[in-house]
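Structure below; questions to follow.
Yeah, one chain of the complex is gone here, protein chain that is, but the others are all in their spots.
Moving on, here comes chain A:
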Amino acid sequence: MAEPMGFFTDTSVCIGCKACEVACKAWNQLPARNGGKVQLSGISYDNTVSLSGIQWRHVKFIEDFAPDRSTGRWLMMSDVCKHCVQAACLEVCPTGAIIRTEFDTVVIQQDVCNGCRACIAACPFGVIEINPETNTAMKCTLCYDRLQAGMVPACAQACPTHSIQFGPISELRQRAQERLEQLHAAGVTQARLYGHDESILGGLNAFYLLLDEPEKYGLPSNPQLPSRNLAPSAALSAAGAVALGLLGLVGLRKQRMDRLAAEERGQGEGSHAG
């Protein structure tokens, strides 16, 4: 396997230019319209609203204003598939469409996916959706085709402020740590890293530097794998099946007892008619 590769996205320098969104769409030939419909929010500079089957990069514009507007700021963050080391989508996919590549990234094979949508419900970050043109599940591939050719992913190459940095994970982690210390020294105490170590899903290969709590950015604070519920739910169901079976048996036994008692009294006709 090649070295694990990924993104470090430093949201503190994102200017919301959406060069990454455009570069992603251009390289991956993703349609501007969603199944023929123009879908723009019309209520915000955030006009694409969320990641989807046709938007693999999404620049969030978080309007963080006090109710009386006395204080306010905009937080920006270029969102993308996290290429989780323990990937929920990969775990549940029944067809084997979702694979881990030699770069430790997570890719959906478009010729295998049959559109069951298990991965959509599984991803803790709401990354995947169906692309209405292919009717298959789609998300960022971390430009698998470009990586195989030794190129940098389109978004990282287009980002003018180096908010999106691409490289080997070990190197990115070091760079992120340095940047965090720099910000802390400058008094930005709320700055923090998200997904840079194993504590979140074994590590996110697209990890972040945030300026506030993850929730403010629409990120779960403690994302987990769907399989955490598998054993307990299956065990409860199996116990339920046994209980129902026993309930039925108790009834059948009672029925037989009643019949035998009736026979003994000489008023039953053996087995009942049917």
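The definition used in the following text is that a contact is a pair of C-beta atoms (placed from the backbone, for glycine too) under 8 Å apart; a residue touches a chain by one contact, two chains touch by 3 or more; residues count from 1.
Operating definition for what follows: contacts and distances are computed from a predicted model.
Candidate names were "Acetolactate synthase", "ABC transporter ATP-binding protein", "Polysulfide reductase" or "Carbon-monoxide dehydrogenase small subunit", and the UniProt protein name of the unshown chain is "Polysulfide reductase".
Contact with the undisplayed chain is limited, among A:Leu30, A:Ile62, A:Ala122 or A:Ala191, to A:Ala122. Between the chain not shown and the residues A:Ile15, A:Met151 or A:Leu230, the one that touches is A:Leu230. Shown as candidates are A:Val92, A:Cys155 or A:Leu210; the residue that touches the absent chain is A:Val92. Residue in contact with the omitted chain (choice from A:Ala2, A:Val112, A:Met151 or A:Ala261): A:Val112. Residue-level contact of chain A with the missing chain is found at 50, 88, 91-97, 111-118, 120-130, 135-136, 215, 218-224, 226-227, 229-230, 232-234, 236-241, 243-245, 247-249, 251-252, 255-256, 258-259, 271-274.
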